[in-house]
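Left out: one protein chain. Kept in place: all the others.
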Amino acid sequence: MHAKVKKAVLAYSGGLDTSVILKWLQEAYGCEVVTFTADLGQGEELEPARKKALLLGIKPENIFIEDVREEFVRDFVFPMFRANALYEGQYLLGTSIARPLIAKHQIEIARKTGADAVAHGATGKGNDQVRFELGYYALEPGIKVIAPWREWDLTSRTKLIEFAEKHQIPIAKDKRGDAPFSVDANLLHSSSEGKVLEDPWAEPDEMVYQRTISPEAAPDKATYIEVEFEKGDAVAIDGKRLSPATLLTKLNELGKANGIGRLDLVENRFVGMKSRGVYETPGGTILHAAHRGIESLTLDRGAAHLKDEIMPRYAEMIYNGFWFSPEREMLQALIDKSQENVTGTVRLKLYKGNTAVVGRKSPKSLYSLQHVTFEEDAGAYDQRDAAGFIKLNALRLRLLKKGRG
Amino acid sequence: MHAKVKKAVLAYSGGLDTSVILKWLQEAYGCEVVTFTADLGQGEELEPARKKALLLGIKPENIFIEDVREEFVRDFVFPMFRANALYEGQYLLGTSIARPLIAKHQIEIARKTGADAVAHGATGKGNDQVRFELGYYALEPGIKVIAPWREWDLTSRTKLIEFAEKHQIPIAKDKRGDAPFSVDANLLHSSSEGKVLEDPWAEPDEMVYQRTISPEAAPDKATYIEVEFEKGDAVAIDGKRLSPATLLTKLNELGKANGIGRLDLVENRFVGMKSRGVYETPGGTILHAAHRGIESLTLDRGAAHLKDEIMPRYAEMIYNGFWFSPEREMLQALIDKSQENVTGTVRLKLYKGNTAVVGRKSPKSLYSLQHVTFEEDAGAYDQRDAAGFIKLNALRLRLLKKGRG
Amino acid sequence: MHAKVKKAVLAYSGGLDTSVILKWLQEAYGCEVVTFTADLGQGEELEPARKKALLLGIKPENIFIEDVREEFVRDFVFPMFRANALYEGQYLLGTSIARPLIAKHQIEIARKTGADAVAHGATGKGNDQVRFELGYYALEPGIKVIAPWREWDLTSRTKLIEFAEKHQIPIAKDKRGDAPFSVDANLLHSSSEGKVLEDPWAEPDEMVYQRTISPEAAPDKATYIEVEFEKGDAVAIDGKRLSPATLLTKLNELGKANGIGRLDLVENRFVGMKSRGVYETPGGTILHAAHRGIESLTLDRGAAHLKDEIMPRYAEMIYNGFWFSPEREMLQALIDKSQENVTGTVRLKLYKGNTAVVGRKSPKSLYSLQHVTFEEDAGAYDQRDAAGFIKLNALRLRLLKKGRG
Partner (left out) sequence: MHAKVKKAVLAYSGGLDTSVILKWLQEAYGCEVVTFTADLGQGEELEPARKKALLLGIKPENIFIEDVREEFVRDFVFPMFRANALYEGQYLLGTSIARPLIAKHQIEIARKTGADAVAHGATGKGNDQVRFELGYYALEPGIKVIAPWREWDLTSRTKLIEFAEKHQIPIAKDKRGDAPFSVDANLLHSSSEGKVLEDPWAEPDEMVYQRTISPEAAPDKATYIEVEFEKGDAVAIDGKRLSPATLLTKLNELGKANGIGRLDLVENRFVGMKSRGVYETPGGTILHAAHRGIESLTLDRGAAHLKDEIMPRYAEMIYNGFWFSPEREMLQALIDKSQENVTGTVRLKLYKGNTAVVGRKSPKSLYSLQHVTFEEDAGAYDQRDAAGFIKLNALRLRLLKKGRG
C-alpha cells in the first residue's frame, strides 16, 4: 500500500510525536531511518535526541545533529528582514522562514546517505507540510516525501500514546495528556496555536507566552539601545560587533525583558482556512523597527516605495513555502540591490512592549538638512521650482476635469 | 508682475501667518479676499478668526467658517482607513488627508462668491502646497492659485513680523519669536516638524507632544474597549453608537490617556527631500489596529492580500496629493467593494503605548473552527487533499530543477 | 467506492466523450443524470445533443439546452475586455472565460432539479477542471463534483470506444480513431492542442486552423471599419448598433476574412506544466485593439497605468479559474470604475493578419491639441513649468548621487 522506500531522512526533534513517526516509518515502510535534529535556537538540548534515536534503533552513522543557528539567521532571517517582510501586515514569519532551512539539510543528508525519501512531522491541515515539501521537491525533484500525519490512522492522542507504549517509546509524564496548545519555536520566534487558543474572541492566557514577559511585568524605566547596520544587516549592538545568531539572541533578551514582540493574530493559511496564532518575536520585532529606521535615512524614495509595494508578495511567498522558487530569488535580487548603502546606526527606546526609533545616523545618509530646513538654505532649493512641478503634475487632472465638466 | 486676480479665497486659520498672507494678498494682488476657516478638530476656537478677519477689513459676507469635522471623518478619514493606509509602512497620513477637504471647500466657496483665485499658507518646500493645489486644479481647472510663500520676499521671521507690524496685524506675544517647531493639527492627528526636530539623531523632547501623554505617564492598568464595525467603518465603542467624528474624538481620548499613537519618522517628501516629523495619532492608531482585527476575521484571503498589495500605492497617492484623481477613485472602488462584510466587533487592550487586538467576533466571520481544529473535524477537511495540493504546486519547481540540474 | 450521488448535472456537448461520461455516471454512480448543453457560439447544432441524450435514457425534463451567447458576451467577455486582459502577454483567454458561465448554469440547474452533484468532461491535466470546479464550489460550496477523467479507467481511446460500443453509444465514423488534436470552441475563440501540436518547435499545419483563413489567403486590399464604444463596451460597427453577441459574431467574420487572430503559444498551466496551444480569436483580436484605441483617447494617464499594472493579475485570475472570487470582483470594480467615459469611435485597418488602429475620436476625448501642438498655443502650456517639474523630480536623484559620490 505504501510506496517503496529504502531509506528516509526524518526531521527529528526527539519529542514524542517524531519518535512515534520514527517507529511508524520503520514499521509501515520497512525502511531504514536517518534522523536530522537541528539546533535552530528552539531552546532545547539536542543530545537527548541522539540518545532517544539510538534507543529506537537508529544506527549512529544515521544520526545527524547540527547547530544551524548562524546559518539560519545569516542566510534566511537576515535576507527576509532586508525586505521588512510582514505577512498580512503583521506577522514576522518566524515559523515559515525556518522550514526551508530544515528541508535543505534533510535533502543534503539524503544525498550523503543515499536516502530516497524524506519525512516530516507536520499535520495535514497546516502550512508547514507545504513549506517542507515544496522545499524538498524544489531541491530534489525525484525525492519521495512521507507525511505520516496525512497517512496513518493514529488520529487521536490516545492512539498515539498506545502506539508509543506498544513500541516502548519513552513518554514524558507531561506528554501523556493533550497539550493545551501546540508550540513551535526557533531563534526568531515561538508560536502557539490550537486547543485553548481556538476561540478568536477569547484573550490568550498569560501562561501561553514563553518568550516574553508581559508589558506589565517589564521594567518601569526604558532601555535605550543602538543597533548598527551594514548593507541592510544588523552587525552590532551598542557598539559591540556580534555574529548574526549572537546578535539576534541578544535582541531576544532585550525584547523579552521589555515585554516586546507579542502578537495575537487571525491569519489566512495557504491551505485555505483561517487560524489563530499567538506569536512571540522579541528580537525580530526590534530588528524590524530598527531596519525600517536605518532605511528611512539611507534609502531613496524610489527604492523605498518599490520595496514597500513588492513586500506583501514577498512575504506571501515565504509564508506559502516558496523560498526556493525563481520568483522569491528574483525579488531577493531586487531587495538586496537596494541594501547596498543601508548602513548606519539606529537608536531605539524599548519600554513595556513598545519599540520606538528615536534616532538614526549614517555615513550614507540621504537626509539633507540644507534642503529641508525652515531656515535660509543658501539656494539649495528654489521654491519656485515647486510651482512648475505642481503645474505639470496637475495638467492631466485639469484636462480631465475640462474634458468631463 | 503678479497675475491679475479679482477675488481670492484664502484658507485662513486666524493665526499670524495667514493674517499676513491676507494683508499681502490685498496689497500685492489688489484683490478682494474671502476667508475660509474650518473646524477640522484642530482644537482651536474659530470665532477669533472671524473677529480678526473683520479687523483686517474682510467683509462679513466674505468670511466663511465651517465645522467640517463629521465630513472630514466620514468622507475622508474613514474611506482611507478602510484601506489600512500607511505611508512608508508607518505614517497614518493625518495631515495629507485633510488637505483635499480644505481644497474642496475653497473651490466651492470660490464658485459661490465668484472668486477667480484661491490661496493657501503652505511653504514651497513641503507636500501641503502640492496637496492643496492638485485639489484646486482637479476640481476647478481654470482657477488661479496663489502660494504666497513661493512668491513673496518675507523670507525671514523678522521680515514677517515687520510686515505684520506695519499693517497693524495683532501679534500674540508668543508668536514674536520663532516657534521651536511647526505644528499642524486636526481631529486625526497632530504633526510637529522643523527647527529643534531637524536632527534625526536627536530624540524629540517630551514638550513636543501635544496630543498624547507619554507611555510612562499612562495608567499602570490596561483599558479594554470594544469597537464595532459595519461595512468597514467603526460605528460604536463599547456598545454605544457614535457619529464618525464623535467616535474618533472618543478614540483620541482613549489613546491619549494610554500614551498611544506617537511616531517619530524620517519620511520622503513628494518634492524630493527627506524630512523628519513627529506625529501623534492616538485615535487613528487604535482604529487602524481595530480595522485590521475585524478584517482578519471577515475578509477572504484573496481580498485581503490584494488589498495589502495595493495599499502602499494608495497611501502614496494620498500623501502626494492625488485624492481627487481617477486612480485614487479606482482603488477606492476596489477597497470599498471588499468591505461589504467587514462587520463585527474587536476587543482591544490599551496599555502604556500598546494597542493589542485580543479578541474579534463577527456575524460574517469566515473563521471555521471545524476546519482549523486540531480535534476530530467530522470530515470537514480531508487531509489527503493536501498531498495533491502540494504536488501540483510543486510541479513547476520540480520541472525547473530537473531541467536545470 | 464512489461517493453517493443521487442526481448529477453534466456539462454535455452531445459528442462521444461526454456521452460516454453520461453512461458511465449512470453506471458507476448509479445516479440520475441531468444534461446541460449550451450554445456558446461553438458552431454546432444543439438539437442532436437532445436526441442523443434521450437515446441514452435521459428523461426529457432532465435535458437542458440553452442559447447563452448574449449572456456570454455581455457578462463575461465584455467585462474581461474592459481590462485589456492578456494572459502571459498574449492569450485572450477564450477558453478560460467560458468555463465560469457553464459552471454557473450547471449550479442553477442543480438547484432547480434538486441535483446533489455536477460533472464535467475536462481531463485531469488541464486548467479546465480547475475552472469548472472552482466555479461550482464558489457558487454552491456543498455540491459534489464528479470529474470522470480523474476517476475512471478508460485511460485510452481504445477503452473508451469499447465502452461506447458496449453501451450502444453511437460513434461518428471520424471519431473512431484518435483526433489529431483536441479542440475547444466558443463565440470568442477556438483552441487546438495536443497530439500533432505537442512539439513546440514544429509549425502548426494549416489544417489546424478552423476559425480563420491564413493571412496569405486574405484579400490583397485592406478593409476599414469603425467600432463604436460606450462606457468601455463595443456597441456598434460602422454605425450600426448590434447586441453583444451579434457584434462579436460580426467581428469574427471580419477577422476571419482578413486572416486575423491566430496565436501559436507555449503557456504555463495552473496545474504546473507548460503546454502548447494554437488559438484563433478573430473578433476578439480586433476588439482588443479597438478597446485599447478608444482608451488611449479617453482614459487619464493615472487610470490607464493603474489598469495596465493590475491587468496581468486579473488575467491570471481568469486563467486560473477564479472568476467567482472576491479578488476578481474587486479588480472588476476598479476596472469598471475606469470605463465610465470610455466612449467614442475607433477606426481600424484590417489587412492580412494585421489589425491597426488608424483613427480614434470621442466626445470624451482628453487629447488637447492646444496643449500638445508644436504651434503657438496661446499660453495653454507654460514651457517654463517644465523646468521646475524636472528640478523637483531630479532632487532625490541629485541628493542620492551627492550622498554616495
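Going in written order, the chains are labelled A, B and C, and every chain counts its residues from 1.
Heads up, the rule we're going with is that a residue touches a chain if its C-beta (ideal position, glycine included) is under 8 Å from a C-beta of that chain, and two chains touch if they have at least 3 such contacts.
Predicted model only: the values in this text are computed from it and were never measured.
Of the listed positions C:7, C:74 or C:292, the one in contact with the omitted chain in the full complex is C:292. The chain omitted from view is touched by exactly one of A:303, A:372 or A:387, namely A:303.
Touching residues on chain B toward the chain that is not drawn are 300-302, 341, 364-366, 368, 371, 381-382, 384-389, 391-393, 395-397, 399-400, 402-404.
Chain C residues in contact with the hidden partner, per the touch definition given at the top, are 84, 88-90, 123-125, 129-130, 133-134, 137-142, 147, 149-150, 155-156, 182, 194-195, 198-204, 215-216, 220, 222, 262, 264-269, 271-276, 292-293, 296-297, 300-301, 304-305, 308-309, 311-313, 316, 324-326, 347, 349, 351-354, 356-361, 365-369, 371-374, 376, 381, 383-384, 386-387, 389-390, 393-394, 397-402. In the full complex, chain A makes contact with the omitted chain through residues 268, 271-274, 299-300, 302-303, 305-307, 310, 313, 322, 325-327, 329-331, 333-338, 392-396, 399.
By definition in this document, only the chains that are shown with their structure count from here on.
Separation between the centroids of chain A and chain C, computed from CA atoms only, is 40 Å. Within chain B, contacts with two or more other chains are made by residues 268, 271-274, 300, 305, 313, 325-326, 393-394, 399.
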